[in-house]
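All protein chains of the complex are present and in place, except for one that has been dropped.
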Amino acid sequence: MNAAALWTRLAGARVFDLEQPRFAGMPIHPAHKPGYHYGLHRRHRDTYRPERFGPRSGSSGILTMMEHSGTHIDALCHQACDLQFYRGVAVDKTERSDGYTEYGAETIAPLLARGVLLDIAGWKQVDRLPPNYAITAEDLDGCARHATIEVRPGDVLLVRTGFASAWQDEAAYLNAAGVSKSGNLWTAERRVRAVGADNMAWDCMTEKDPDTNMVLFGHAHLLVTHGIHIIENLVLDELAASGHREFCFVGVPLKFRGATGSPIRPLALVD
Amino acid sequence: MNAAALWTRLAGARVFDLEQPRFAGMPIHPAHKPGYHYGLHRRHRDTYRPERFGPRSGSSGILTMMEHSGTHIDALCHQACDLQFYRGVAVDKTERSDGYTEYGAETIAPLLARGVLLDIAGWKQVDRLPPNYAITAEDLDGCARHATIEVRPGDVLLVRTGFASAWQDEAAYLNAAGVSKSGNLWTAERRVRAVGADNMAWDCMTEKDPDTNMVLFGHAHLLVTHGIHIIENLVLDELAASGHREFCFVGVPLKFRGATGSPIRPLALVD
Amino acid sequence: MNAAALWTRLAGARVFDLEQPRFAGMPIHPAHKPGYHYGLHRRHRDTYRPERFGPRSGSSGILTMMEHSGTHIDALCHQACDLQFYRGVAVDKTERSDGYTEYGAETIAPLLARGVLLDIAGWKQVDRLPPNYAITAEDLDGCARHATIEVRPGDVLLVRTGFASAWQDEAAYLNAAGVSKSGNLWTAERRVRAVGADNMAWDCMTEKDPDTNMVLFGHAHLLVTHGIHIIENLVLDELAASGHREFCFVGVPLKFRGATGSPIRPLALVD
Partner (left out) sequence: MNAAALWTRLAGARVFDLEQPRFAGMPIHPAHKPGYHYGLHRRHRDTYRPERFGPRSGSSGILTMMEHSGTHIDALCHQACDLQFYRGVAVDKTERSDGYTEYGAETIAPLLARGVLLDIAGWKQVDRLPPNYAITAEDLDGCARHATIEVRPGDVLLVRTGFASAWQDEAAYLNAAGVSKSGNLWTAERRVRAVGADNMAWDCMTEKDPDTNMVLFGHAHLLVTHGIHIIENLVLDELAASGHREFCFVGVPLKFRGATGSPIRPLALVD
């Protein structure tokens, strides 16, 4: 096989764009407020002096942004258990004013992998799951069986709640359905490389683990125990509607040194 | 062919990472200072209360960033000629406090295309081209012939100056070689979809177009006249050393609504 | 008289602090969102290395802030009528990416002047005026007469609505009472140097001038027509309760070059 075929294949693939648009006013998790602001400050007329500099002018702005705003991927330094990261790396030895010396966003390799969609909302024949619904292992398993799709080691597993359409409505969006503890255990057993959902936190944000009192169980179980990255705020509607349940997943985080996550624009490609 | 083959191909490809690392202190163009800052403010010990909330803790920071810092791609609204963008769209009708209503970064489609590398430094058998050297049409043509590589419509054309290794030295990096007017004319004739280089501005920053008095001729000629995107601050050394001159280019800008560019982590894939 | 007496007088004066506390979550005008964020990123343990550097350590953070957040004063470049500032200075000739070349915050002289308080809420014997109540010329005049206080040229005139106590409740605060068109005409006639109120915009935000269709009539009439500065988000409760209606006003804006306003911590001093 040669490279030519590869770019021809990619250029010819159908591309599903899984990123939400980024703008001031998009839903932001309370811990990550204000989240996002872009101000255009250099405008074209500012430097337009045709008699001296010719016809060309430039423009640009300034972004102020939490790394957990918009569609993004969590780095392994984002979460710790008992002040240890994945594989026992100590928080205290790696925490700096400008980020972490280990497991920062720059350490996330590009994700070029088999992607699998479990469309829980579609399987349950609803536009959206109920607010704060906790998706169980049984849900994931049932949906996968129904679609006759297998989740395999190394996959990127995407779970659809139907809440992407609430992106203009922060209050509704922050009450999205998410994955329960049992769902997270099921997921980790499948040894996927990364997971993602069309909600703010992957996890069901209102569920508390009775054993530890922890909220966001999956953040601990996936990122810390298993080193599985989490992608949040995906758009999965068009992909779900297309009927594709397996696809080529392309997700390329930015190398923000030491940061606890990165914005990302994931793509699902099918021939 | 089916999707399965596609992810297998991608997962098995050799991946060249063309992005520079992002950190405060990386070289920044004077017009885009201060460029980049990441401050970690939520630290793990801040929320670590095991007796009440279990073992889990989270951490995150705040990014302040010009969209033209680090490895990035220019949106078509970044440059204008006589206050018009590509295809005559008027600056004045589209300029807002929060960006442009047309040609913002969110309008750049993912780049999944044939990529071509013209390693000018390597062809001239130098580690780096001389400071501020202006790469001519003859250089591009000669290098392409020597490598027996053809630049085709729709390609992403990458040009190597050798200055990526000066990424820790702003003064040296800002004097990188770049593409001359003749090189830009040659490039546009080939109807590529995007270009990129391992320097700050693609163009030779010290060259002034004698016909218009304009600096950064290519910014006008490519972005405004031809709608060809420009990618800056690439790392091309490992790709060049590998000997590959054509490859599958993967570059996925973020949808910062109305912004004049986006950070990007481009990849070159070969089987 | 000599300087010694001056500092003795000031050091002995009773000081009323008229500034609201600044924190993420304080009320912000929709046009100035997100308004305010402070992230502590350099922490003491980061640099604490007693064996090498001795016992000392330092800490600091990063502020992201709109200049119209919190208690602040408007510069004359903040508002224009028909694209002209006070005294006919043209917007287009003074607007830059980094602010205005005239009438920026750095041009506001320190305010050391007679201050006068018209406590409209107190005069009407209510804790707060009704939401969006528009304070009329008759209100200002009646309150001044009742307090037998004269508003004189060069004064700083403060008007109390009673809404400072809603500083923890953005929804309530954004519906504060404010000064009506007639109140602004009355104010300008008195040729005061600056005005201030315990609300977001000085003006009644829901009132529209029937003659021009303009909201925030006072912003045009005071800043543009008369060159009178406006101070917003004051705390006037303790001052009002003290019974003082005239005092020494001390307000010192910061010289943010070209900015359209400045945070300020005004003081009212009485012997």
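By written order: A, B and C. Residues from 1 in each chain.
Here is the rule we go by: a contact is a pair of C-beta atoms (placed from the backbone, for glycine too) under 8 Å apart; a residue touches a chain by one contact, two chains touch by 3 or more.
Keep in mind that this is a model prediction, so the values were computed, not measured.
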Q.
Among the chains present in the display, which ones are touched by the chain that isn't there?
A. A, B, C
Q) Of B:H41, B:R190 or B:K255, which residue touches the hidden chain? A) B:H41
Q. On subunit C, what residues meet the omitted chain?
A. 1-11, 13, 15, 17, 19-24, 31-32, 38-40, 42-45, 48, 50, 52-68, 70, 77-83, 91, 95-100, 106, 109-110, 112-115, 154, 209, 212-216, 219-220, 224, 244, 246-250, 252-261, 263-265, 267, 269-271
**Q.** subunit B residues touching the omitted chain (full complex)
**A.** 24, 33-35, 37, 41-43, 46, 64, 95-98
Q: Determine and list the subunit A residues touching the chain excluded from the picture.
A: 37, 39-41, 43, 61-62, 64
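The rule we apply is simple: only the chains that are shown with their structure count from here on.
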Q: Could you label the subunit A-subunit C interface same or different, taking same to mean over half of its residue numbers are used by both chains?
A: same
**Q.** Computed distance of Cα centres, subunit B from subunit A, in Å
**A.** 24
Q.
By the touch rule stated above, which residues of subunit A touch at least two different other chains?
A. 24, 42-43, 64, 96-98
